[in-house]
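The complex is shown incomplete by one protein chain, all other protein chains being positioned as in the whole.
Naming follows writing order (A and B), and every chain is counted from residue 1.
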Amino acid sequence: MLSTNPSAQLALDLVGVFVFALSGGLVAVKKRFDLFGVLVLACAAGLGGGILRDLLIGDIPPVGISDWRLLSAATVGGLVTFFFHPGVARISRFVRVLDAVGLAAFAVAGSLKAVATPGVAPVTAVIVGVLTAIGGGVIRDLLAGQVPEVLRRELYAIPALLGSLFVVVSAQIGPLHDWTLWGAAGVVFAVRLIAVRLDLNAPTPLRSSSNSLT
Amino acid sequence: MLSTNPSAQLALDLVGVFVFALSGGLVAVKKRFDLFGVLVLACAAGLGGGILRDLLIGDIPPVGISDWRLLSAATVGGLVTFFFHPGVARISRFVRVLDAVGLAAFAVAGSLKAVATPGVAPVTAVIVGVLTAIGGGVIRDLLAGQVPEVLRRELYAIPALLGSLFVVVSAQIGPLHDWTLWGAAGVVFAVRLIAVRLDLNAPTPLRSSSNSLT
Partner (left out) sequence: MLSTNPSAQLALDLVGVFVFALSGGLVAVKKRFDLFGVLVLACAAGLGGGILRDLLIGDIPPVGISDWRLLSAATVGGLVTFFFHPGVARISRFVRVLDAVGLAAFAVAGSLKAVATPGVAPVTAVIVGVLTAIGGGVIRDLLAGQVPEVLRRELYAIPALLGSLFVVVSAQIGPLHDWTLWGAAGVVFAVRLIAVRLDLNAPTPLRSSSNSLT
């Protein structure tokens, strides 16, 4: 059923790895880690989501540690941030935008690979897409000692969920075209950036009376 | 040898997922995460232990991302805590009790599934049971930025170890009955709660003279 061009899978993986590596590198620069700390965090952020995906769907060893193109993309991403990072004051904003691009590329790359794997149910493919998308950022934030972006205020996992759903539902209907994939990625990116720009947040829990005095 | 009713496995998994999802959601509420942060932490806490178990024994994709009943239990757990969470002042106590229930359900569910998997040695089944039981809570605490419960003072991993041992030893002796499983879960829950109530702690390291002045 799936006639997707393997090059679309590779392109999405490469884009995701590279931009998440940039985001990981920038977080490391902000924390004043040294060159190798920057490279390690860039690789963890760039490759972590895909490695998690491959562990979950049984593609061993994961492409994140076997495909030299992905390894190179992560390493180059780390080096670029180390040597050409923008002013530290502007890093946070950059990380947000790069994060949105990575979220988009990996939501699609993850759900696409999962849906094409025999024995993986559609609901699983959607979740794998989301985990691929958020995994690298979560690993980046845990290693850097900060609460993961996905748990902080602002819509984060929802755009990834929409994009993964888009891909998996499309795959149920018929052959996936490249433009379907890029469309899905565009939706993720747009929804995520709108959420950041408009400072859209999901509701927070009601404060209960018992802590109103504290 | 194992004639265990699959419904016991499912029931234990469901109970474990639901109560750990509640515990994850409550930690998120306490940290003032938004709705999606609550759902993410509920799912991570509820499904993390079982996913770890399935990765370790090679059941790919893990049921935690493929069985809609478990996914629903985690999601409902997150929603329940978001909308009906008790006063924040009482949350810590609630998390402790729910944690004990989850610890019990998952120690049994984990060792039960492992011991029924071909190629898994008894000692491995015991450890898998412990890791299933403590995994979700560890992931919850790491994501929420707090030192995992299992490392803080108070007996935590030991009840899970007792319950897993109980299941694995019983499975060596003869067919497992449902009441054996619920008995094992009861032991875990009781030992854990007694430890919490009596504030039983394992011994701490002796202070050495070299830091007695600090």
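In the analysis below, contacts are C-beta pairs under 8 Å (C-beta built on N, C-alpha and C of every residue); 3 or more make two chains touch, one makes a residue touch a chain.
For clarity, every value in this text was computed on a predicted model and none was experimentally measured.
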item: Residue in contact with the excluded chain [from A:L41, A:L112, A:I134 or A:A195]; value: A:L41
item: Identified contact with the non-displayed chain, of A:G16, A:P62, A:G110 or A:G163; value: A:P62
item: For chain A, the residues touching the chain missing from this view; value: 28-29, 31-41, 51, 55, 60-62, 65-66, 68, 71, 82, 85-90, 142-145
item: Hidden partner interface residues of chain B, rising order; value: 55-58, 119-121, 123-124, 127-128, 131, 138, 142, 146-148, 150-158, 201-205, 207-211
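The rule we apply is simple: only the chains that are shown with their structure count from here on.
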item: Chain A and chain B, separation of their C-alpha mean positions in angstrom; value: 28
